[in-house]
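Missing here is one protein chain; the remaining ones are kept as they sit in the complex.
Moving on to chain A:
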Amino acid sequence: MLDATTYPTRREENWRYSDVDALKSLDLAAINSWREITVPAGETHREIFTFDQADGTDLRRLRVTLGKGAECELFAVSAGSQYARLEVEVTLASKAHFEFGGVTLGGDSTIREFVTRTIHAEPDATSNQTVRAVHWGKGTGNFLGRIDVVRDAQRTDAAQDFKGLLLERGASANAVPQLEIFADDVKCAHGATVGQLDEQARFYMAARGLSPDMARKLLVRAFLADAFAALDDEAEQERLLEQALTVLGDAV
(Lines give C-alpha, C1' and ligand atoms only; values in the text may rest on other atoms or scores of the structure.)
Protein backbone atom coordinates (compact mmCIF):
# COMPACT_ATOMS: atom_id res chain seq x y z
CA MET A 1 0.00 0.00 0.00
CA LEU A 2 1.46 3.34 -1.02
CA ASP A 3 1.59 6.14 1.46
CA ALA A 4 -0.92 8.82 0.74
CA THR A 5 0.41 12.26 -0.05
CA THR A 6 -2.85 13.96 0.77
CA TYR A 7 -5.38 13.58 3.55
CA PRO A 8 -7.96 10.81 3.07
CA THR A 9 -11.41 11.89 1.92
CA ARG A 10 -14.79 10.23 2.27
CA ARG A 11 -14.70 9.41 -1.41
CA GLU A 12 -12.26 6.64 -0.62
CA GLU A 13 -13.98 3.35 0.17
CA ASN A 14 -11.95 2.82 3.33
CA TRP A 15 -12.85 6.21 4.77
CA ARG A 16 -16.43 6.60 3.67
CA TYR A 17 -17.90 6.80 7.20
CA SER A 18 -14.82 8.31 8.86
CA ASP A 19 -14.40 11.67 10.51
CA VAL A 20 -11.95 12.91 7.90
CA ASP A 21 -11.97 16.42 9.34
CA ALA A 22 -10.74 15.13 12.66
CA LEU A 23 -7.74 13.65 10.84
CA LYS A 24 -6.52 17.16 10.03
CA SER A 25 -5.34 17.44 13.61
CA LEU A 26 -2.71 14.81 12.75
CA ASP A 27 0.16 15.33 10.35
CA LEU A 28 0.39 13.18 7.25
CA ALA A 29 3.38 11.28 8.55
CA ALA A 30 1.38 10.17 11.58
CA ILE A 31 -1.52 9.13 9.42
CA ASN A 32 0.76 7.15 7.15
CA SER A 33 2.63 5.37 9.87
CA TRP A 34 1.90 1.69 10.33
CA ARG A 35 3.17 -0.44 13.15
CA GLU A 36 4.62 -3.69 11.81
CA ILE A 37 4.23 -6.97 13.64
CA THR A 38 5.70 -10.23 12.40
CA VAL A 39 4.64 -13.43 14.11
CA PRO A 40 7.04 -16.27 13.32
CA ALA A 41 5.78 -19.72 12.35
CA GLY A 42 3.97 -21.48 15.16
CA GLU A 43 3.97 -18.52 17.52
CA THR A 44 1.11 -16.48 18.95
CA HIS A 45 0.69 -12.76 19.33
CA ARG A 46 -2.12 -11.45 21.52
CA GLU A 47 -2.81 -7.79 22.02
CA ILE A 48 -5.55 -5.75 23.57
CA PHE A 49 -6.32 -2.24 22.44
CA THR A 50 -8.23 0.27 24.47
CA PHE A 51 -9.31 3.60 23.10
CA ASP A 52 -10.25 5.65 26.14
CA GLN A 53 -8.86 9.09 25.40
CA ALA A 54 -11.36 11.76 26.45
CA ASP A 55 -11.29 13.66 23.18
CA GLY A 56 -9.44 14.26 19.95
CA THR A 57 -8.37 11.78 17.32
CA ASP A 58 -6.93 8.36 18.02
CA LEU A 59 -5.67 6.58 14.93
CA ARG A 60 -3.79 3.32 15.12
CA ARG A 61 -2.68 1.31 12.11
CA LEU A 62 -1.20 -2.09 12.29
CA ARG A 63 0.26 -4.42 9.72
CA VAL A 64 0.58 -8.03 10.82
CA THR A 65 2.38 -10.82 8.99
CA LEU A 66 1.63 -14.31 10.21
CA GLY A 67 4.05 -17.18 9.47
CA LYS A 68 2.95 -20.78 8.97
CA GLY A 69 0.63 -21.87 11.75
CA ALA A 70 1.13 -18.58 13.58
CA GLU A 71 -1.75 -16.95 15.45
CA CYS A 72 -2.72 -13.40 16.08
CA GLU A 73 -5.49 -12.47 18.51
CA LEU A 74 -6.52 -8.86 18.72
CA PHE A 75 -9.24 -7.52 21.01
CA ALA A 76 -10.34 -3.93 21.19
CA VAL A 77 -12.56 -1.66 23.24
CA SER A 78 -13.17 1.55 21.36
CA ALA A 79 -15.02 3.90 23.65
CA GLY A 80 -12.97 7.09 23.65
CA SER A 81 -11.95 10.03 21.45
CA GLN A 82 -14.05 12.11 19.11
CA TYR A 83 -12.75 9.97 16.28
CA ALA A 84 -11.13 6.60 16.91
CA ARG A 85 -9.95 4.23 14.23
CA LEU A 86 -8.17 0.93 14.51
CA GLU A 87 -6.99 -0.34 11.18
CA VAL A 88 -5.44 -3.75 10.82
CA GLU A 89 -4.00 -5.42 7.78
CA VAL A 90 -3.15 -9.07 8.28
CA THR A 91 -1.43 -11.44 5.88
CA LEU A 92 -1.80 -15.12 6.71
CA ALA A 93 0.53 -17.93 5.66
CA SER A 94 -0.78 -21.48 5.58
CA LYS A 95 -2.61 -22.73 8.67
CA ALA A 96 -2.27 -19.35 10.37
CA HIS A 97 -5.19 -17.94 12.36
CA PHE A 98 -6.35 -14.37 12.86
CA GLU A 99 -8.87 -13.61 15.60
CA PHE A 100 -10.40 -10.18 16.01
CA GLY A 101 -12.94 -9.19 18.65
CA GLY A 102 -13.88 -5.57 18.97
CA VAL A 103 -16.57 -3.35 20.45
CA THR A 104 -17.35 0.27 19.71
CA LEU A 105 -19.49 2.39 22.03
CA GLY A 106 -20.25 6.07 21.88
CA GLY A 107 -22.74 8.91 21.89
CA ASP A 108 -22.66 12.65 21.03
CA SER A 109 -21.23 12.91 17.54
CA THR A 110 -18.37 10.49 18.05
CA ILE A 111 -17.22 8.12 15.33
CA ARG A 112 -15.49 4.90 16.29
CA GLU A 113 -14.41 2.37 13.74
CA PHE A 114 -12.55 -0.79 12.95
CA VAL A 115 -11.13 -1.32 9.51
CA THR A 116 -9.60 -4.68 8.74
CA ARG A 117 -8.06 -6.20 5.69
CA THR A 118 -7.44 -9.91 6.01
CA ILE A 119 -5.31 -11.41 3.29
CA HIS A 120 -5.42 -15.17 3.07
CA ALA A 121 -2.24 -15.58 1.03
CA GLU A 122 -1.80 -19.34 1.45
CA PRO A 123 -4.07 -22.39 1.89
CA ASP A 124 -5.67 -23.64 5.11
CA ALA A 125 -5.58 -20.42 7.09
CA THR A 126 -8.53 -19.29 9.21
CA SER A 127 -9.80 -15.95 10.40
CA ASN A 128 -12.67 -14.98 12.68
CA GLN A 129 -13.84 -11.44 13.35
CA THR A 130 -16.61 -10.43 15.74
CA VAL A 131 -17.60 -6.79 16.13
CA ARG A 132 -20.34 -5.30 18.30
CA ALA A 133 -21.30 -1.64 18.12
CA VAL A 134 -23.48 0.19 20.67
CA HIS A 135 -24.28 3.82 19.94
CA TRP A 136 -26.57 6.60 21.09
CA GLY A 137 -26.97 10.34 20.57
CA LYS A 138 -25.53 10.94 17.12
CA GLY A 139 -22.76 8.44 17.68
CA THR A 140 -21.54 6.19 14.91
CA GLY A 141 -19.85 2.81 14.87
CA ASN A 142 -18.31 1.31 11.73
CA PHE A 143 -16.80 -1.97 10.75
CA LEU A 144 -15.19 -2.17 7.35
CA GLY A 145 -13.88 -5.65 6.84
CA ARG A 146 -12.22 -6.64 3.63
CA ILE A 147 -11.21 -10.24 3.03
CA ASP A 148 -8.85 -11.21 0.23
CA VAL A 149 -8.43 -14.85 -0.63
CA VAL A 150 -5.71 -15.37 -3.25
CA ARG A 151 -5.98 -18.00 -5.98
CA ASP A 152 -4.01 -20.72 -4.22
CA ALA A 153 -5.49 -20.19 -0.77
CA GLN A 154 -7.74 -23.24 -0.86
CA ARG A 155 -9.66 -24.34 2.23
CA THR A 156 -9.62 -20.84 3.64
CA ASP A 157 -12.16 -20.34 6.43
CA ALA A 158 -12.86 -16.66 6.99
CA ALA A 159 -15.76 -15.54 9.19
CA GLN A 160 -17.04 -12.05 9.96
CA ASP A 161 -19.90 -11.15 12.25
CA PHE A 162 -21.18 -7.66 12.98
CA LYS A 163 -24.07 -6.57 15.16
CA GLY A 164 -25.09 -3.02 15.89
CA LEU A 165 -27.31 -1.88 18.74
CA LEU A 166 -28.74 1.62 18.57
CA LEU A 167 -30.03 2.99 21.84
CA GLU A 168 -31.53 6.12 20.30
CA ARG A 169 -32.78 7.39 17.01
CA GLY A 170 -30.00 9.42 15.43
CA ALA A 171 -27.22 6.98 16.22
CA SER A 172 -25.89 4.78 13.45
CA ALA A 173 -23.94 1.62 12.79
CA ASN A 174 -22.40 0.71 9.46
CA ALA A 175 -21.00 -2.60 8.33
CA VAL A 176 -19.17 -2.86 5.05
CA PRO A 177 -18.00 -6.37 4.29
CA GLN A 178 -15.94 -6.70 1.15
CA LEU A 179 -14.98 -10.11 -0.18
CA GLU A 180 -12.34 -10.57 -2.87
CA ILE A 181 -12.17 -14.30 -3.39
CA PHE A 182 -10.05 -15.92 -6.05
CA ALA A 183 -9.89 -19.48 -4.73
CA ASP A 184 -12.80 -21.89 -5.19
CA ASP A 185 -12.72 -24.02 -2.04
CA VAL A 186 -13.44 -21.31 0.52
CA LYS A 187 -15.77 -20.80 3.48
CA CYS A 188 -16.65 -17.18 4.02
CA ALA A 189 -19.47 -16.70 6.51
CA HIS A 190 -20.45 -13.12 7.14
CA GLY A 191 -23.40 -11.47 8.80
CA ALA A 192 -24.42 -7.97 9.71
CA THR A 193 -27.50 -6.83 11.62
CA VAL A 194 -28.52 -3.63 13.35
CA GLY A 195 -31.27 -3.47 15.95
CA GLN A 196 -32.57 -1.87 19.11
CA LEU A 197 -32.93 -3.01 22.69
CA ASP A 198 -35.59 -5.65 23.17
CA GLU A 199 -38.57 -3.80 24.69
CA GLN A 200 -40.13 -7.00 25.97
CA ALA A 201 -36.95 -7.93 27.78
CA ARG A 202 -36.74 -4.45 29.26
CA PHE A 203 -40.26 -4.63 30.65
CA TYR A 204 -39.68 -8.14 31.97
CA MET A 205 -36.58 -6.93 33.77
CA ALA A 206 -38.39 -3.87 35.13
CA ALA A 207 -41.19 -6.13 36.38
CA ARG A 208 -38.57 -7.92 38.46
CA GLY A 209 -37.32 -4.68 39.95
CA LEU A 210 -34.41 -3.68 37.75
CA SER A 211 -34.14 0.03 37.04
CA PRO A 212 -34.09 1.03 33.35
CA ASP A 213 -30.37 1.80 33.65
CA MET A 214 -29.55 -1.55 35.18
CA ALA A 215 -31.68 -3.45 32.67
CA ARG A 216 -29.97 -1.66 29.83
CA LYS A 217 -26.57 -2.37 31.30
CA LEU A 218 -27.27 -6.10 31.57
CA LEU A 219 -28.67 -6.24 28.04
CA VAL A 220 -25.79 -4.28 26.54
CA ARG A 221 -23.30 -6.41 28.40
CA ALA A 222 -24.89 -9.58 27.02
CA PHE A 223 -24.84 -8.04 23.56
CA LEU A 224 -21.14 -7.13 23.75
CA ALA A 225 -19.95 -10.40 25.27
CA ASP A 226 -19.71 -12.26 21.93
CA ALA A 227 -16.85 -10.03 20.88
CA PHE A 228 -14.64 -11.36 23.65
CA ALA A 229 -15.87 -14.95 23.72
CA ALA A 230 -12.70 -16.13 21.95
CA LEU A 231 -10.49 -14.62 24.65
CA ASP A 232 -9.51 -17.58 26.82
CA ASP A 233 -9.09 -15.53 29.98
CA GLU A 234 -12.37 -14.94 31.77
CA ALA A 235 -11.02 -12.29 34.09
CA GLU A 236 -9.75 -10.36 31.10
CA GLN A 237 -13.12 -10.74 29.35
CA GLU A 238 -14.81 -9.28 32.43
CA ARG A 239 -12.35 -6.42 32.58
CA LEU A 240 -12.92 -5.49 28.94
CA LEU A 241 -16.69 -5.64 29.33
CA GLU A 242 -16.63 -3.48 32.44
CA GLN A 243 -14.38 -1.00 30.69
CA ALA A 244 -16.75 -0.86 27.72
CA LEU A 245 -19.75 -0.36 29.99
CA THR A 246 -18.27 2.59 31.87
CA VAL A 247 -19.10 4.93 28.97
CA LEU A 248 -22.66 3.67 28.88
CA GLY A 249 -23.37 5.83 31.91
CA ASP A 250 -23.31 8.86 29.60
CA ALA A 251 -26.15 7.47 27.49
CA VAL A 252 -29.65 8.76 28.09
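Keep this in mind: contacts are C-beta pairs under 8 Å (C-beta built on N, C-alpha and C of every residue); 3 or more make two chains touch, one makes a residue touch a chain; residues count from 1.
Convention: contacts and distances are computed from a predicted model.
The UniProt record for the undisplayed chain lists the protein name "Fe-S cluster assembly ATPase SufC", from the options "Carrier domain-containing protein", "Lactate utilization protein", "Glutathione import ATP-binding protein GsiA" or "Fe-S cluster assembly ATPase SufC". In the complete assembly, the contact with the undisplayed chain comes from A:F223, out of A:Y83, A:F98, A:F162 or A:F223.
Checked against the full complex, the one of A:V20, A:I48 or A:L210 touching the unshown chain is A:L210. The residue touching the chain not shown here, chosen from A:D184, A:E199 or A:E234, is A:E199. Along chain A, the points of touch with the absent chain fall at residues 198-201, 203-212, 214-215, 218-219, 221-223, 225.
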